[in-house]
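Dropping the structure in here first, questions after.
Here the complex is missing a single protein chain, while all its other protein chains stay put.
So that you can tell them apart, the chains are marked A, B and C in the order they are listed, and the count of residues begins at 1 in each.
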Amino acid sequence: MTNTVGQLINGEMMIDGSRSQDVYNPSTGAATKQVDLACAGTVEQAIAAAEAAFPTWRNTPPARRAAVMFRFKQLLEDNADKICEMIGEEHGKIAHDAMGELQRGIENVEYACGAPELLKGEHSRNVGPGIDSWSEFQPLGVVAGITPFNFPAMVPLWMYPMAIVCGNTFVLKPSERDPSSTLYIAQLLQEAGLPNGVINVVNGDKEAVDVLLTDERVKAVSFVGSTPIAEYIYSTANANGKRCQALGGAKNHAIVMPDADMDNAVNQLLGAAFGSSGERCMALSVAVAVGDEAADTLVAKLQEAMGPLKVGEFSNRDNDFGPVITRAHQQKVNGYIDSAEADGCKIVVDGRNPQVEGYEEGFFVGATLIDNVTTQMKSYQEEIFGPVLQVVRANSMEEAMQMINDHEYGNGTCIFTRDGEAARYFSDNIQVGMVGINVPLPVPVSYHSFGGWKRSLFGDLHAYGPDAVRFYTKRKTITQRWPSSGVREGVSFAFPS
Amino acid sequence: MTNTVGQLINGEMMIDGSRSQDVYNPSTGAATKQVDLACAGTVEQAIAAAEAAFPTWRNTPPARRAAVMFRFKQLLEDNADKICEMIGEEHGKIAHDAMGELQRGIENVEYACGAPELLKGEHSRNVGPGIDSWSEFQPLGVVAGITPFNFPAMVPLWMYPMAIVCGNTFVLKPSERDPSSTLYIAQLLQEAGLPNGVINVVNGDKEAVDVLLTDERVKAVSFVGSTPIAEYIYSTANANGKRCQALGGAKNHAIVMPDADMDNAVNQLLGAAFGSSGERCMALSVAVAVGDEAADTLVAKLQEAMGPLKVGEFSNRDNDFGPVITRAHQQKVNGYIDSAEADGCKIVVDGRNPQVEGYEEGFFVGATLIDNVTTQMKSYQEEIFGPVLQVVRANSMEEAMQMINDHEYGNGTCIFTRDGEAARYFSDNIQVGMVGINVPLPVPVSYHSFGGWKRSLFGDLHAYGPDAVRFYTKRKTITQRWPSSGVREGVSFAFPS
Amino acid sequence: MTNTVGQLINGEMMIDGSRSQDVYNPSTGAATKQVDLACAGTVEQAIAAAEAAFPTWRNTPPARRAAVMFRFKQLLEDNADKICEMIGEEHGKIAHDAMGELQRGIENVEYACGAPELLKGEHSRNVGPGIDSWSEFQPLGVVAGITPFNFPAMVPLWMYPMAIVCGNTFVLKPSERDPSSTLYIAQLLQEAGLPNGVINVVNGDKEAVDVLLTDERVKAVSFVGSTPIAEYIYSTANANGKRCQALGGAKNHAIVMPDADMDNAVNQLLGAAFGSSGERCMALSVAVAVGDEAADTLVAKLQEAMGPLKVGEFSNRDNDFGPVITRAHQQKVNGYIDSAEADGCKIVVDGRNPQVEGYEEGFFVGATLIDNVTTQMKSYQEEIFGPVLQVVRANSMEEAMQMINDHEYGNGTCIFTRDGEAARYFSDNIQVGMVGINVPLPVPVSYHSFGGWKRSLFGDLHAYGPDAVRFYTKRKTITQRWPSSGVREGVSFAFPS
Partner (left out) sequence: MTNTVGQLINGEMMIDGSRSQDVYNPSTGAATKQVDLACAGTVEQAIAAAEAAFPTWRNTPPARRAAVMFRFKQLLEDNADKICEMIGEEHGKIAHDAMGELQRGIENVEYACGAPELLKGEHSRNVGPGIDSWSEFQPLGVVAGITPFNFPAMVPLWMYPMAIVCGNTFVLKPSERDPSSTLYIAQLLQEAGLPNGVINVVNGDKEAVDVLLTDERVKAVSFVGSTPIAEYIYSTANANGKRCQALGGAKNHAIVMPDADMDNAVNQLLGAAFGSSGERCMALSVAVAVGDEAADTLVAKLQEAMGPLKVGEFSNRDNDFGPVITRAHQQKVNGYIDSAEADGCKIVVDGRNPQVEGYEEGFFVGATLIDNVTTQMKSYQEEIFGPVLQVVRANSMEEAMQMINDHEYGNGTCIFTRDGEAARYFSDNIQVGMVGINVPLPVPVSYHSFGGWKRSLFGDLHAYGPDAVRFYTKRKTITQRWPSSGVREGVSFAFPS
């Protein structure tokens, strides 16, 4: 346990040394290394480095900034296996799942490669006689990102490639649970030719976060995590004069209509509910079956399909999914299953305390299916963030939609149907930011933007994609007139019209 | 004084009756009518009306919503003289100036007529094999606007035409100083065919504002006013889960370069500094002359040009500008001139206590020119909001730009020069949101967006123009796949890539 | 018959006087007025007027050009009844149908009101260090339009509002069959405040057309008509150095799937096939039923629904549709029915020689339904342009789509189904420019663009909507650097990179 994950500041690795914390391998339950926790001074040093790097980086043409992203993409692809190994070891997700995560992250880097196009402003000749006006999108300065454990590669890549290619400099505070892949990826960006100080990574906890939220040199904060923390981040950053977007929790429902292709729906639900142990903000955790016939069929087919599912250690590619992140989280997930059971639900498939041979201390929860859930139950109202799929029964599509609209969260949702009218009505009226039609994990591609509604996102603009350009820049509008050398104009006291 | 300005709720005029306040004619100093002050219950009634009107209005095709705006524009033009008279009587601005304000407001209505184009979403065929994705911009629900006294027609028209044409319903809380034109304009919108409840106007004070900031049915707030209030509005609205943009104060500088066309610059500065008595957030209140020669020439020419300027009552079109809004504000402006004098400035032209025959009780301040101002002075650091132009002397363009960048506010600014390089360097590097090149009041046209930087605007998105579309809508991204009826797909536990 | 429809040149009405031609009332079959036919010299005069008006109009700010369109819209609405009467008298279409046409035309004027937004160019700061670049869309100069008889109000309004608001000046050569409404509408535009010479209307025939196609002062030509003429216009205009878009004929198919809501499909088909006597390039003239069961049901329901349909004179609003445009065309349409009959089709409903009491000399053809049509028949391969609906039977959706893809024309098409997969597959793969899903006349709204594929359109860009901005402007790209006064740069012989 001599290995300590440190800080990347101004292009150099360093160890703060004041405090540190264990990093676990959730498959074995053993602490395998330490993560250095940055004190306030270290975070301020990172901010200072970012601020010093800003003027030159801001003046670097967007096409040259994009050139770094092209190289970064290459390095990410060249080192993909190593990154996935790092993710698996600290997060527990199976290699094919880590690769999916990384690929999604790389797609954000690819989008950032288009910066010269994305940063185009709007130009108007002759807004008045001989007067031109145009709007530009200029960078903000130093921007911070605070990211969760569940996507250590992808979520940071939602943020800093776009922030940086827009001309900002960046300080990233990743999750202290699984810091290695995140740090390594930032080092690859450095290696891709980024000037020192443009990207900085500080590992740490609330002490580090609070510096980022209050230091006036930080102009904007992007956050992904749970809703209570998101709300704190958002209000604190705003109160400190910063732009902020804070993404929180979710409870994603799929409506299964009687006309749905049921086998397809079942296949889709398995991956969406249990992939990555359900530790995804887009995980599908509730299936709302319309009509008892559909519900009975769905539950029966799910139960059957869940039979062969294997939970286990990350390094075995035959496993379908891995452990949850910590022992405490394992117990919390089990607690939700207990609670549902106590509320009278039927535990159709019970994943509590699975046997994983050779990994008895791992933080495993098996795939769990719960039927007859109702909207008053705690296990329905809260985000479980584990491999637990709940089935709710509704009498009509309207009733099913009302459940979704009444829920606190509005991140993702999906409908399974063959009917064009049902799909259109659902997508138009559902109060959720990301909607799937027969697509259970409707994560927008990198050239659209990611964002939930209601208490799943605080802020005006969504993450990555076109919205990221707007979030990481501010509009400047210039109005220009070149007075004719020979002409004098009369004075006007009226407001220009 | 039997005339009382009331409330427009759900398409009907009403009087709350609990509290009221005097409305003055600033040219005479006399209270001429009363404005009814809405109590909390009345504001809630307005919100309820807006909420009830939302579902139908949201489903009305954008082109039909725009049709109301086409008619509204026509009604505004048909009733322009009446509106300008109302503005003059309560605000004090001269008719040609009121007409300029109104015209700018109408241009925002014209922009709103383009809603079908502006609301287009982004569509991607084949984000994956057989999978399509598109993003839509859906309305928020009930939106509130809180507006200042200085542009009773224009600033509300920055907000609700765009909010409404995007499918939202609206509650407006205008200034209680000059409520009549604002209310009348809203009635014209109603007359243009808007369904009841889509636009509501509540006159009131902090009691009304606080309902708008805390009622959970209100989804967004737009505000224009002073910086301390803007900051309060922004943080309160955010803490209550609302989207908010809050525009605050300004201190707009013009740099006058030695190569500037000096006569042109003087002519432009007169209107920009004294028009509407300087009660504009885009008023040019500081001229920074580069080099003493330029400064001496500028001051001499300004002094000469200011000779014929006439301050007086709103109804006389020969006057160049009218009174300030209240007796208290008149005294505050005079106090800033006193303070500059005490700080050692030269009061080149002194507008304190001007004689306006027949209007001895009016709230007049004459055009004032102050030389040798420095950046430490209170009169430099704060917004005066009166017909006072201060001259600061700088040794270089860099020094002049540093002053601007160091100031708390960053609303508008301008440079007078003939030199392309100077113009480009200035517009690129100045930390101000709206920049003029030989344009002293660089208010963006309605198809660009209005917004300052630093403490002149709280929020991510600017007012009116393209940014208003984004502010008044939320993104929804739909991903759609139609499973082939004959095909079954394998289960995937990996994150989709 | 003293009434002669003349020419609008440089803001004034004039009569050429060299040649003229009868204008008929197709409901009575009587010639009711004359149309003056412009000789070459008169057309050159119109071009000269347009060329003279160009420099000033080009320099008029887009917002002021748009202001004319706002007034034009108002005048069109104020005079709608008069315009519809003019259309009915010369074209024969019933008032409600003329109003639909006019409304669609007005929507193009509304779109043109958004010119300031639509004409925005693209601005890039720092394409290289200290180098900026932007693209503008500048007007072409004099533009011509040549339009058909079937939409005398709408099709010209597809063209000149956008052309003019983009800064061009215009010469319109409308159909000589029904010239009055077209001319009157242009006069309204003049009345709306357009400077003289910006819009000019020349009535005429091939002599006039050929001047427009060869005069080098004309920079672009828009055409709508039949395919052989479109091809001639396109190649001649191109050979004479002009930009051209030429829209031709159509044969629009609807696929009726077995799962379609059959009553809805029948209702939709009736209007789409027989409205305006089928004289629309978007008329639905072929229904392809998939499966004999669907075909039999469809034919039976159509036959029943066609019973009450009334063909008759334009002024009686109880009539469903009116006469065709000329006696010759009436005979041509009848000839196609004869030909189908001779080819062995079943004439389910026969509209040849209908009795219209009191209008025995009118050019009427009644609603006709033909079953068992096959793709080898002349009546299938050619455009009939009359109130004739043909039913083709197919065994599968693929077979039905192949028919459409094999046809010479590719203007519009439609599918009736409830199935999302069918709709998606159809819209993706069908080789047609305008596609309806349960929408039988998928004419794009004014803020999208109109255009067919294959031999239905010659040119790169579609009509009206966003494409019209590109068609009526040319891109200019400016790259700007302001050399620093103190710096000298080295010589570079390499291509800039």
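Convention: a residue touches a chain if its C-beta (ideal position, glycine included) is under 8 Å from a C-beta of that chain, and two chains touch if they have at least 3 such contacts.
Computed from a prediction, not measured in an experiment: that's the story for all the values here.
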Which candidate, C:21, C:103 or C:339, sits in contact with the chain we can't see? C:103
Which of C:271, C:291 or C:354 touches the chain that is not shown? C:271
Absent chain, residues of chain B that touch it: 59-63, 116, 119-129, 134-136, 138, 417-421, 423, 437
Listed in rising order, the chain C residues that touch the chain left out are 94, 96-97, 99-101, 103-104, 107, 122, 124, 127-128, 131, 133-135, 154, 234-235, 238-239, 241, 243, 261, 263-264, 267-268, 270-271, 274-276, 280, 305, 320-321, 418, 423, 427, 432-439, 441-445, 447-451, 453, 455, 458-462, 466-467, 470-471, 474-483, 485, 488-497
Need a quick check: the contact residues on chain A for the chain that isn't drawn. 63, 66, 70, 73-74, 107, 110-111, 113-114, 116-118, 120, 125, 130, 132, 419-421, 423-425, 428, 445-447, 466, 480, 482-485
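In this section, only the chains that are shown with their structure count from here on.
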When the mean CA coordinate of each chain is compared with the mean CA coordinate of the whole protein, which chain is closest? B
Based only on mean CA positions, could you tell me how far chain A sits from chain B in angstrom? 36
How many angstrom between the C-alpha centroids of chain C and chain A? 48
Where chain C touches two or more other chains at once, the residues are 63, 116, 120, 125, 419-421, 423
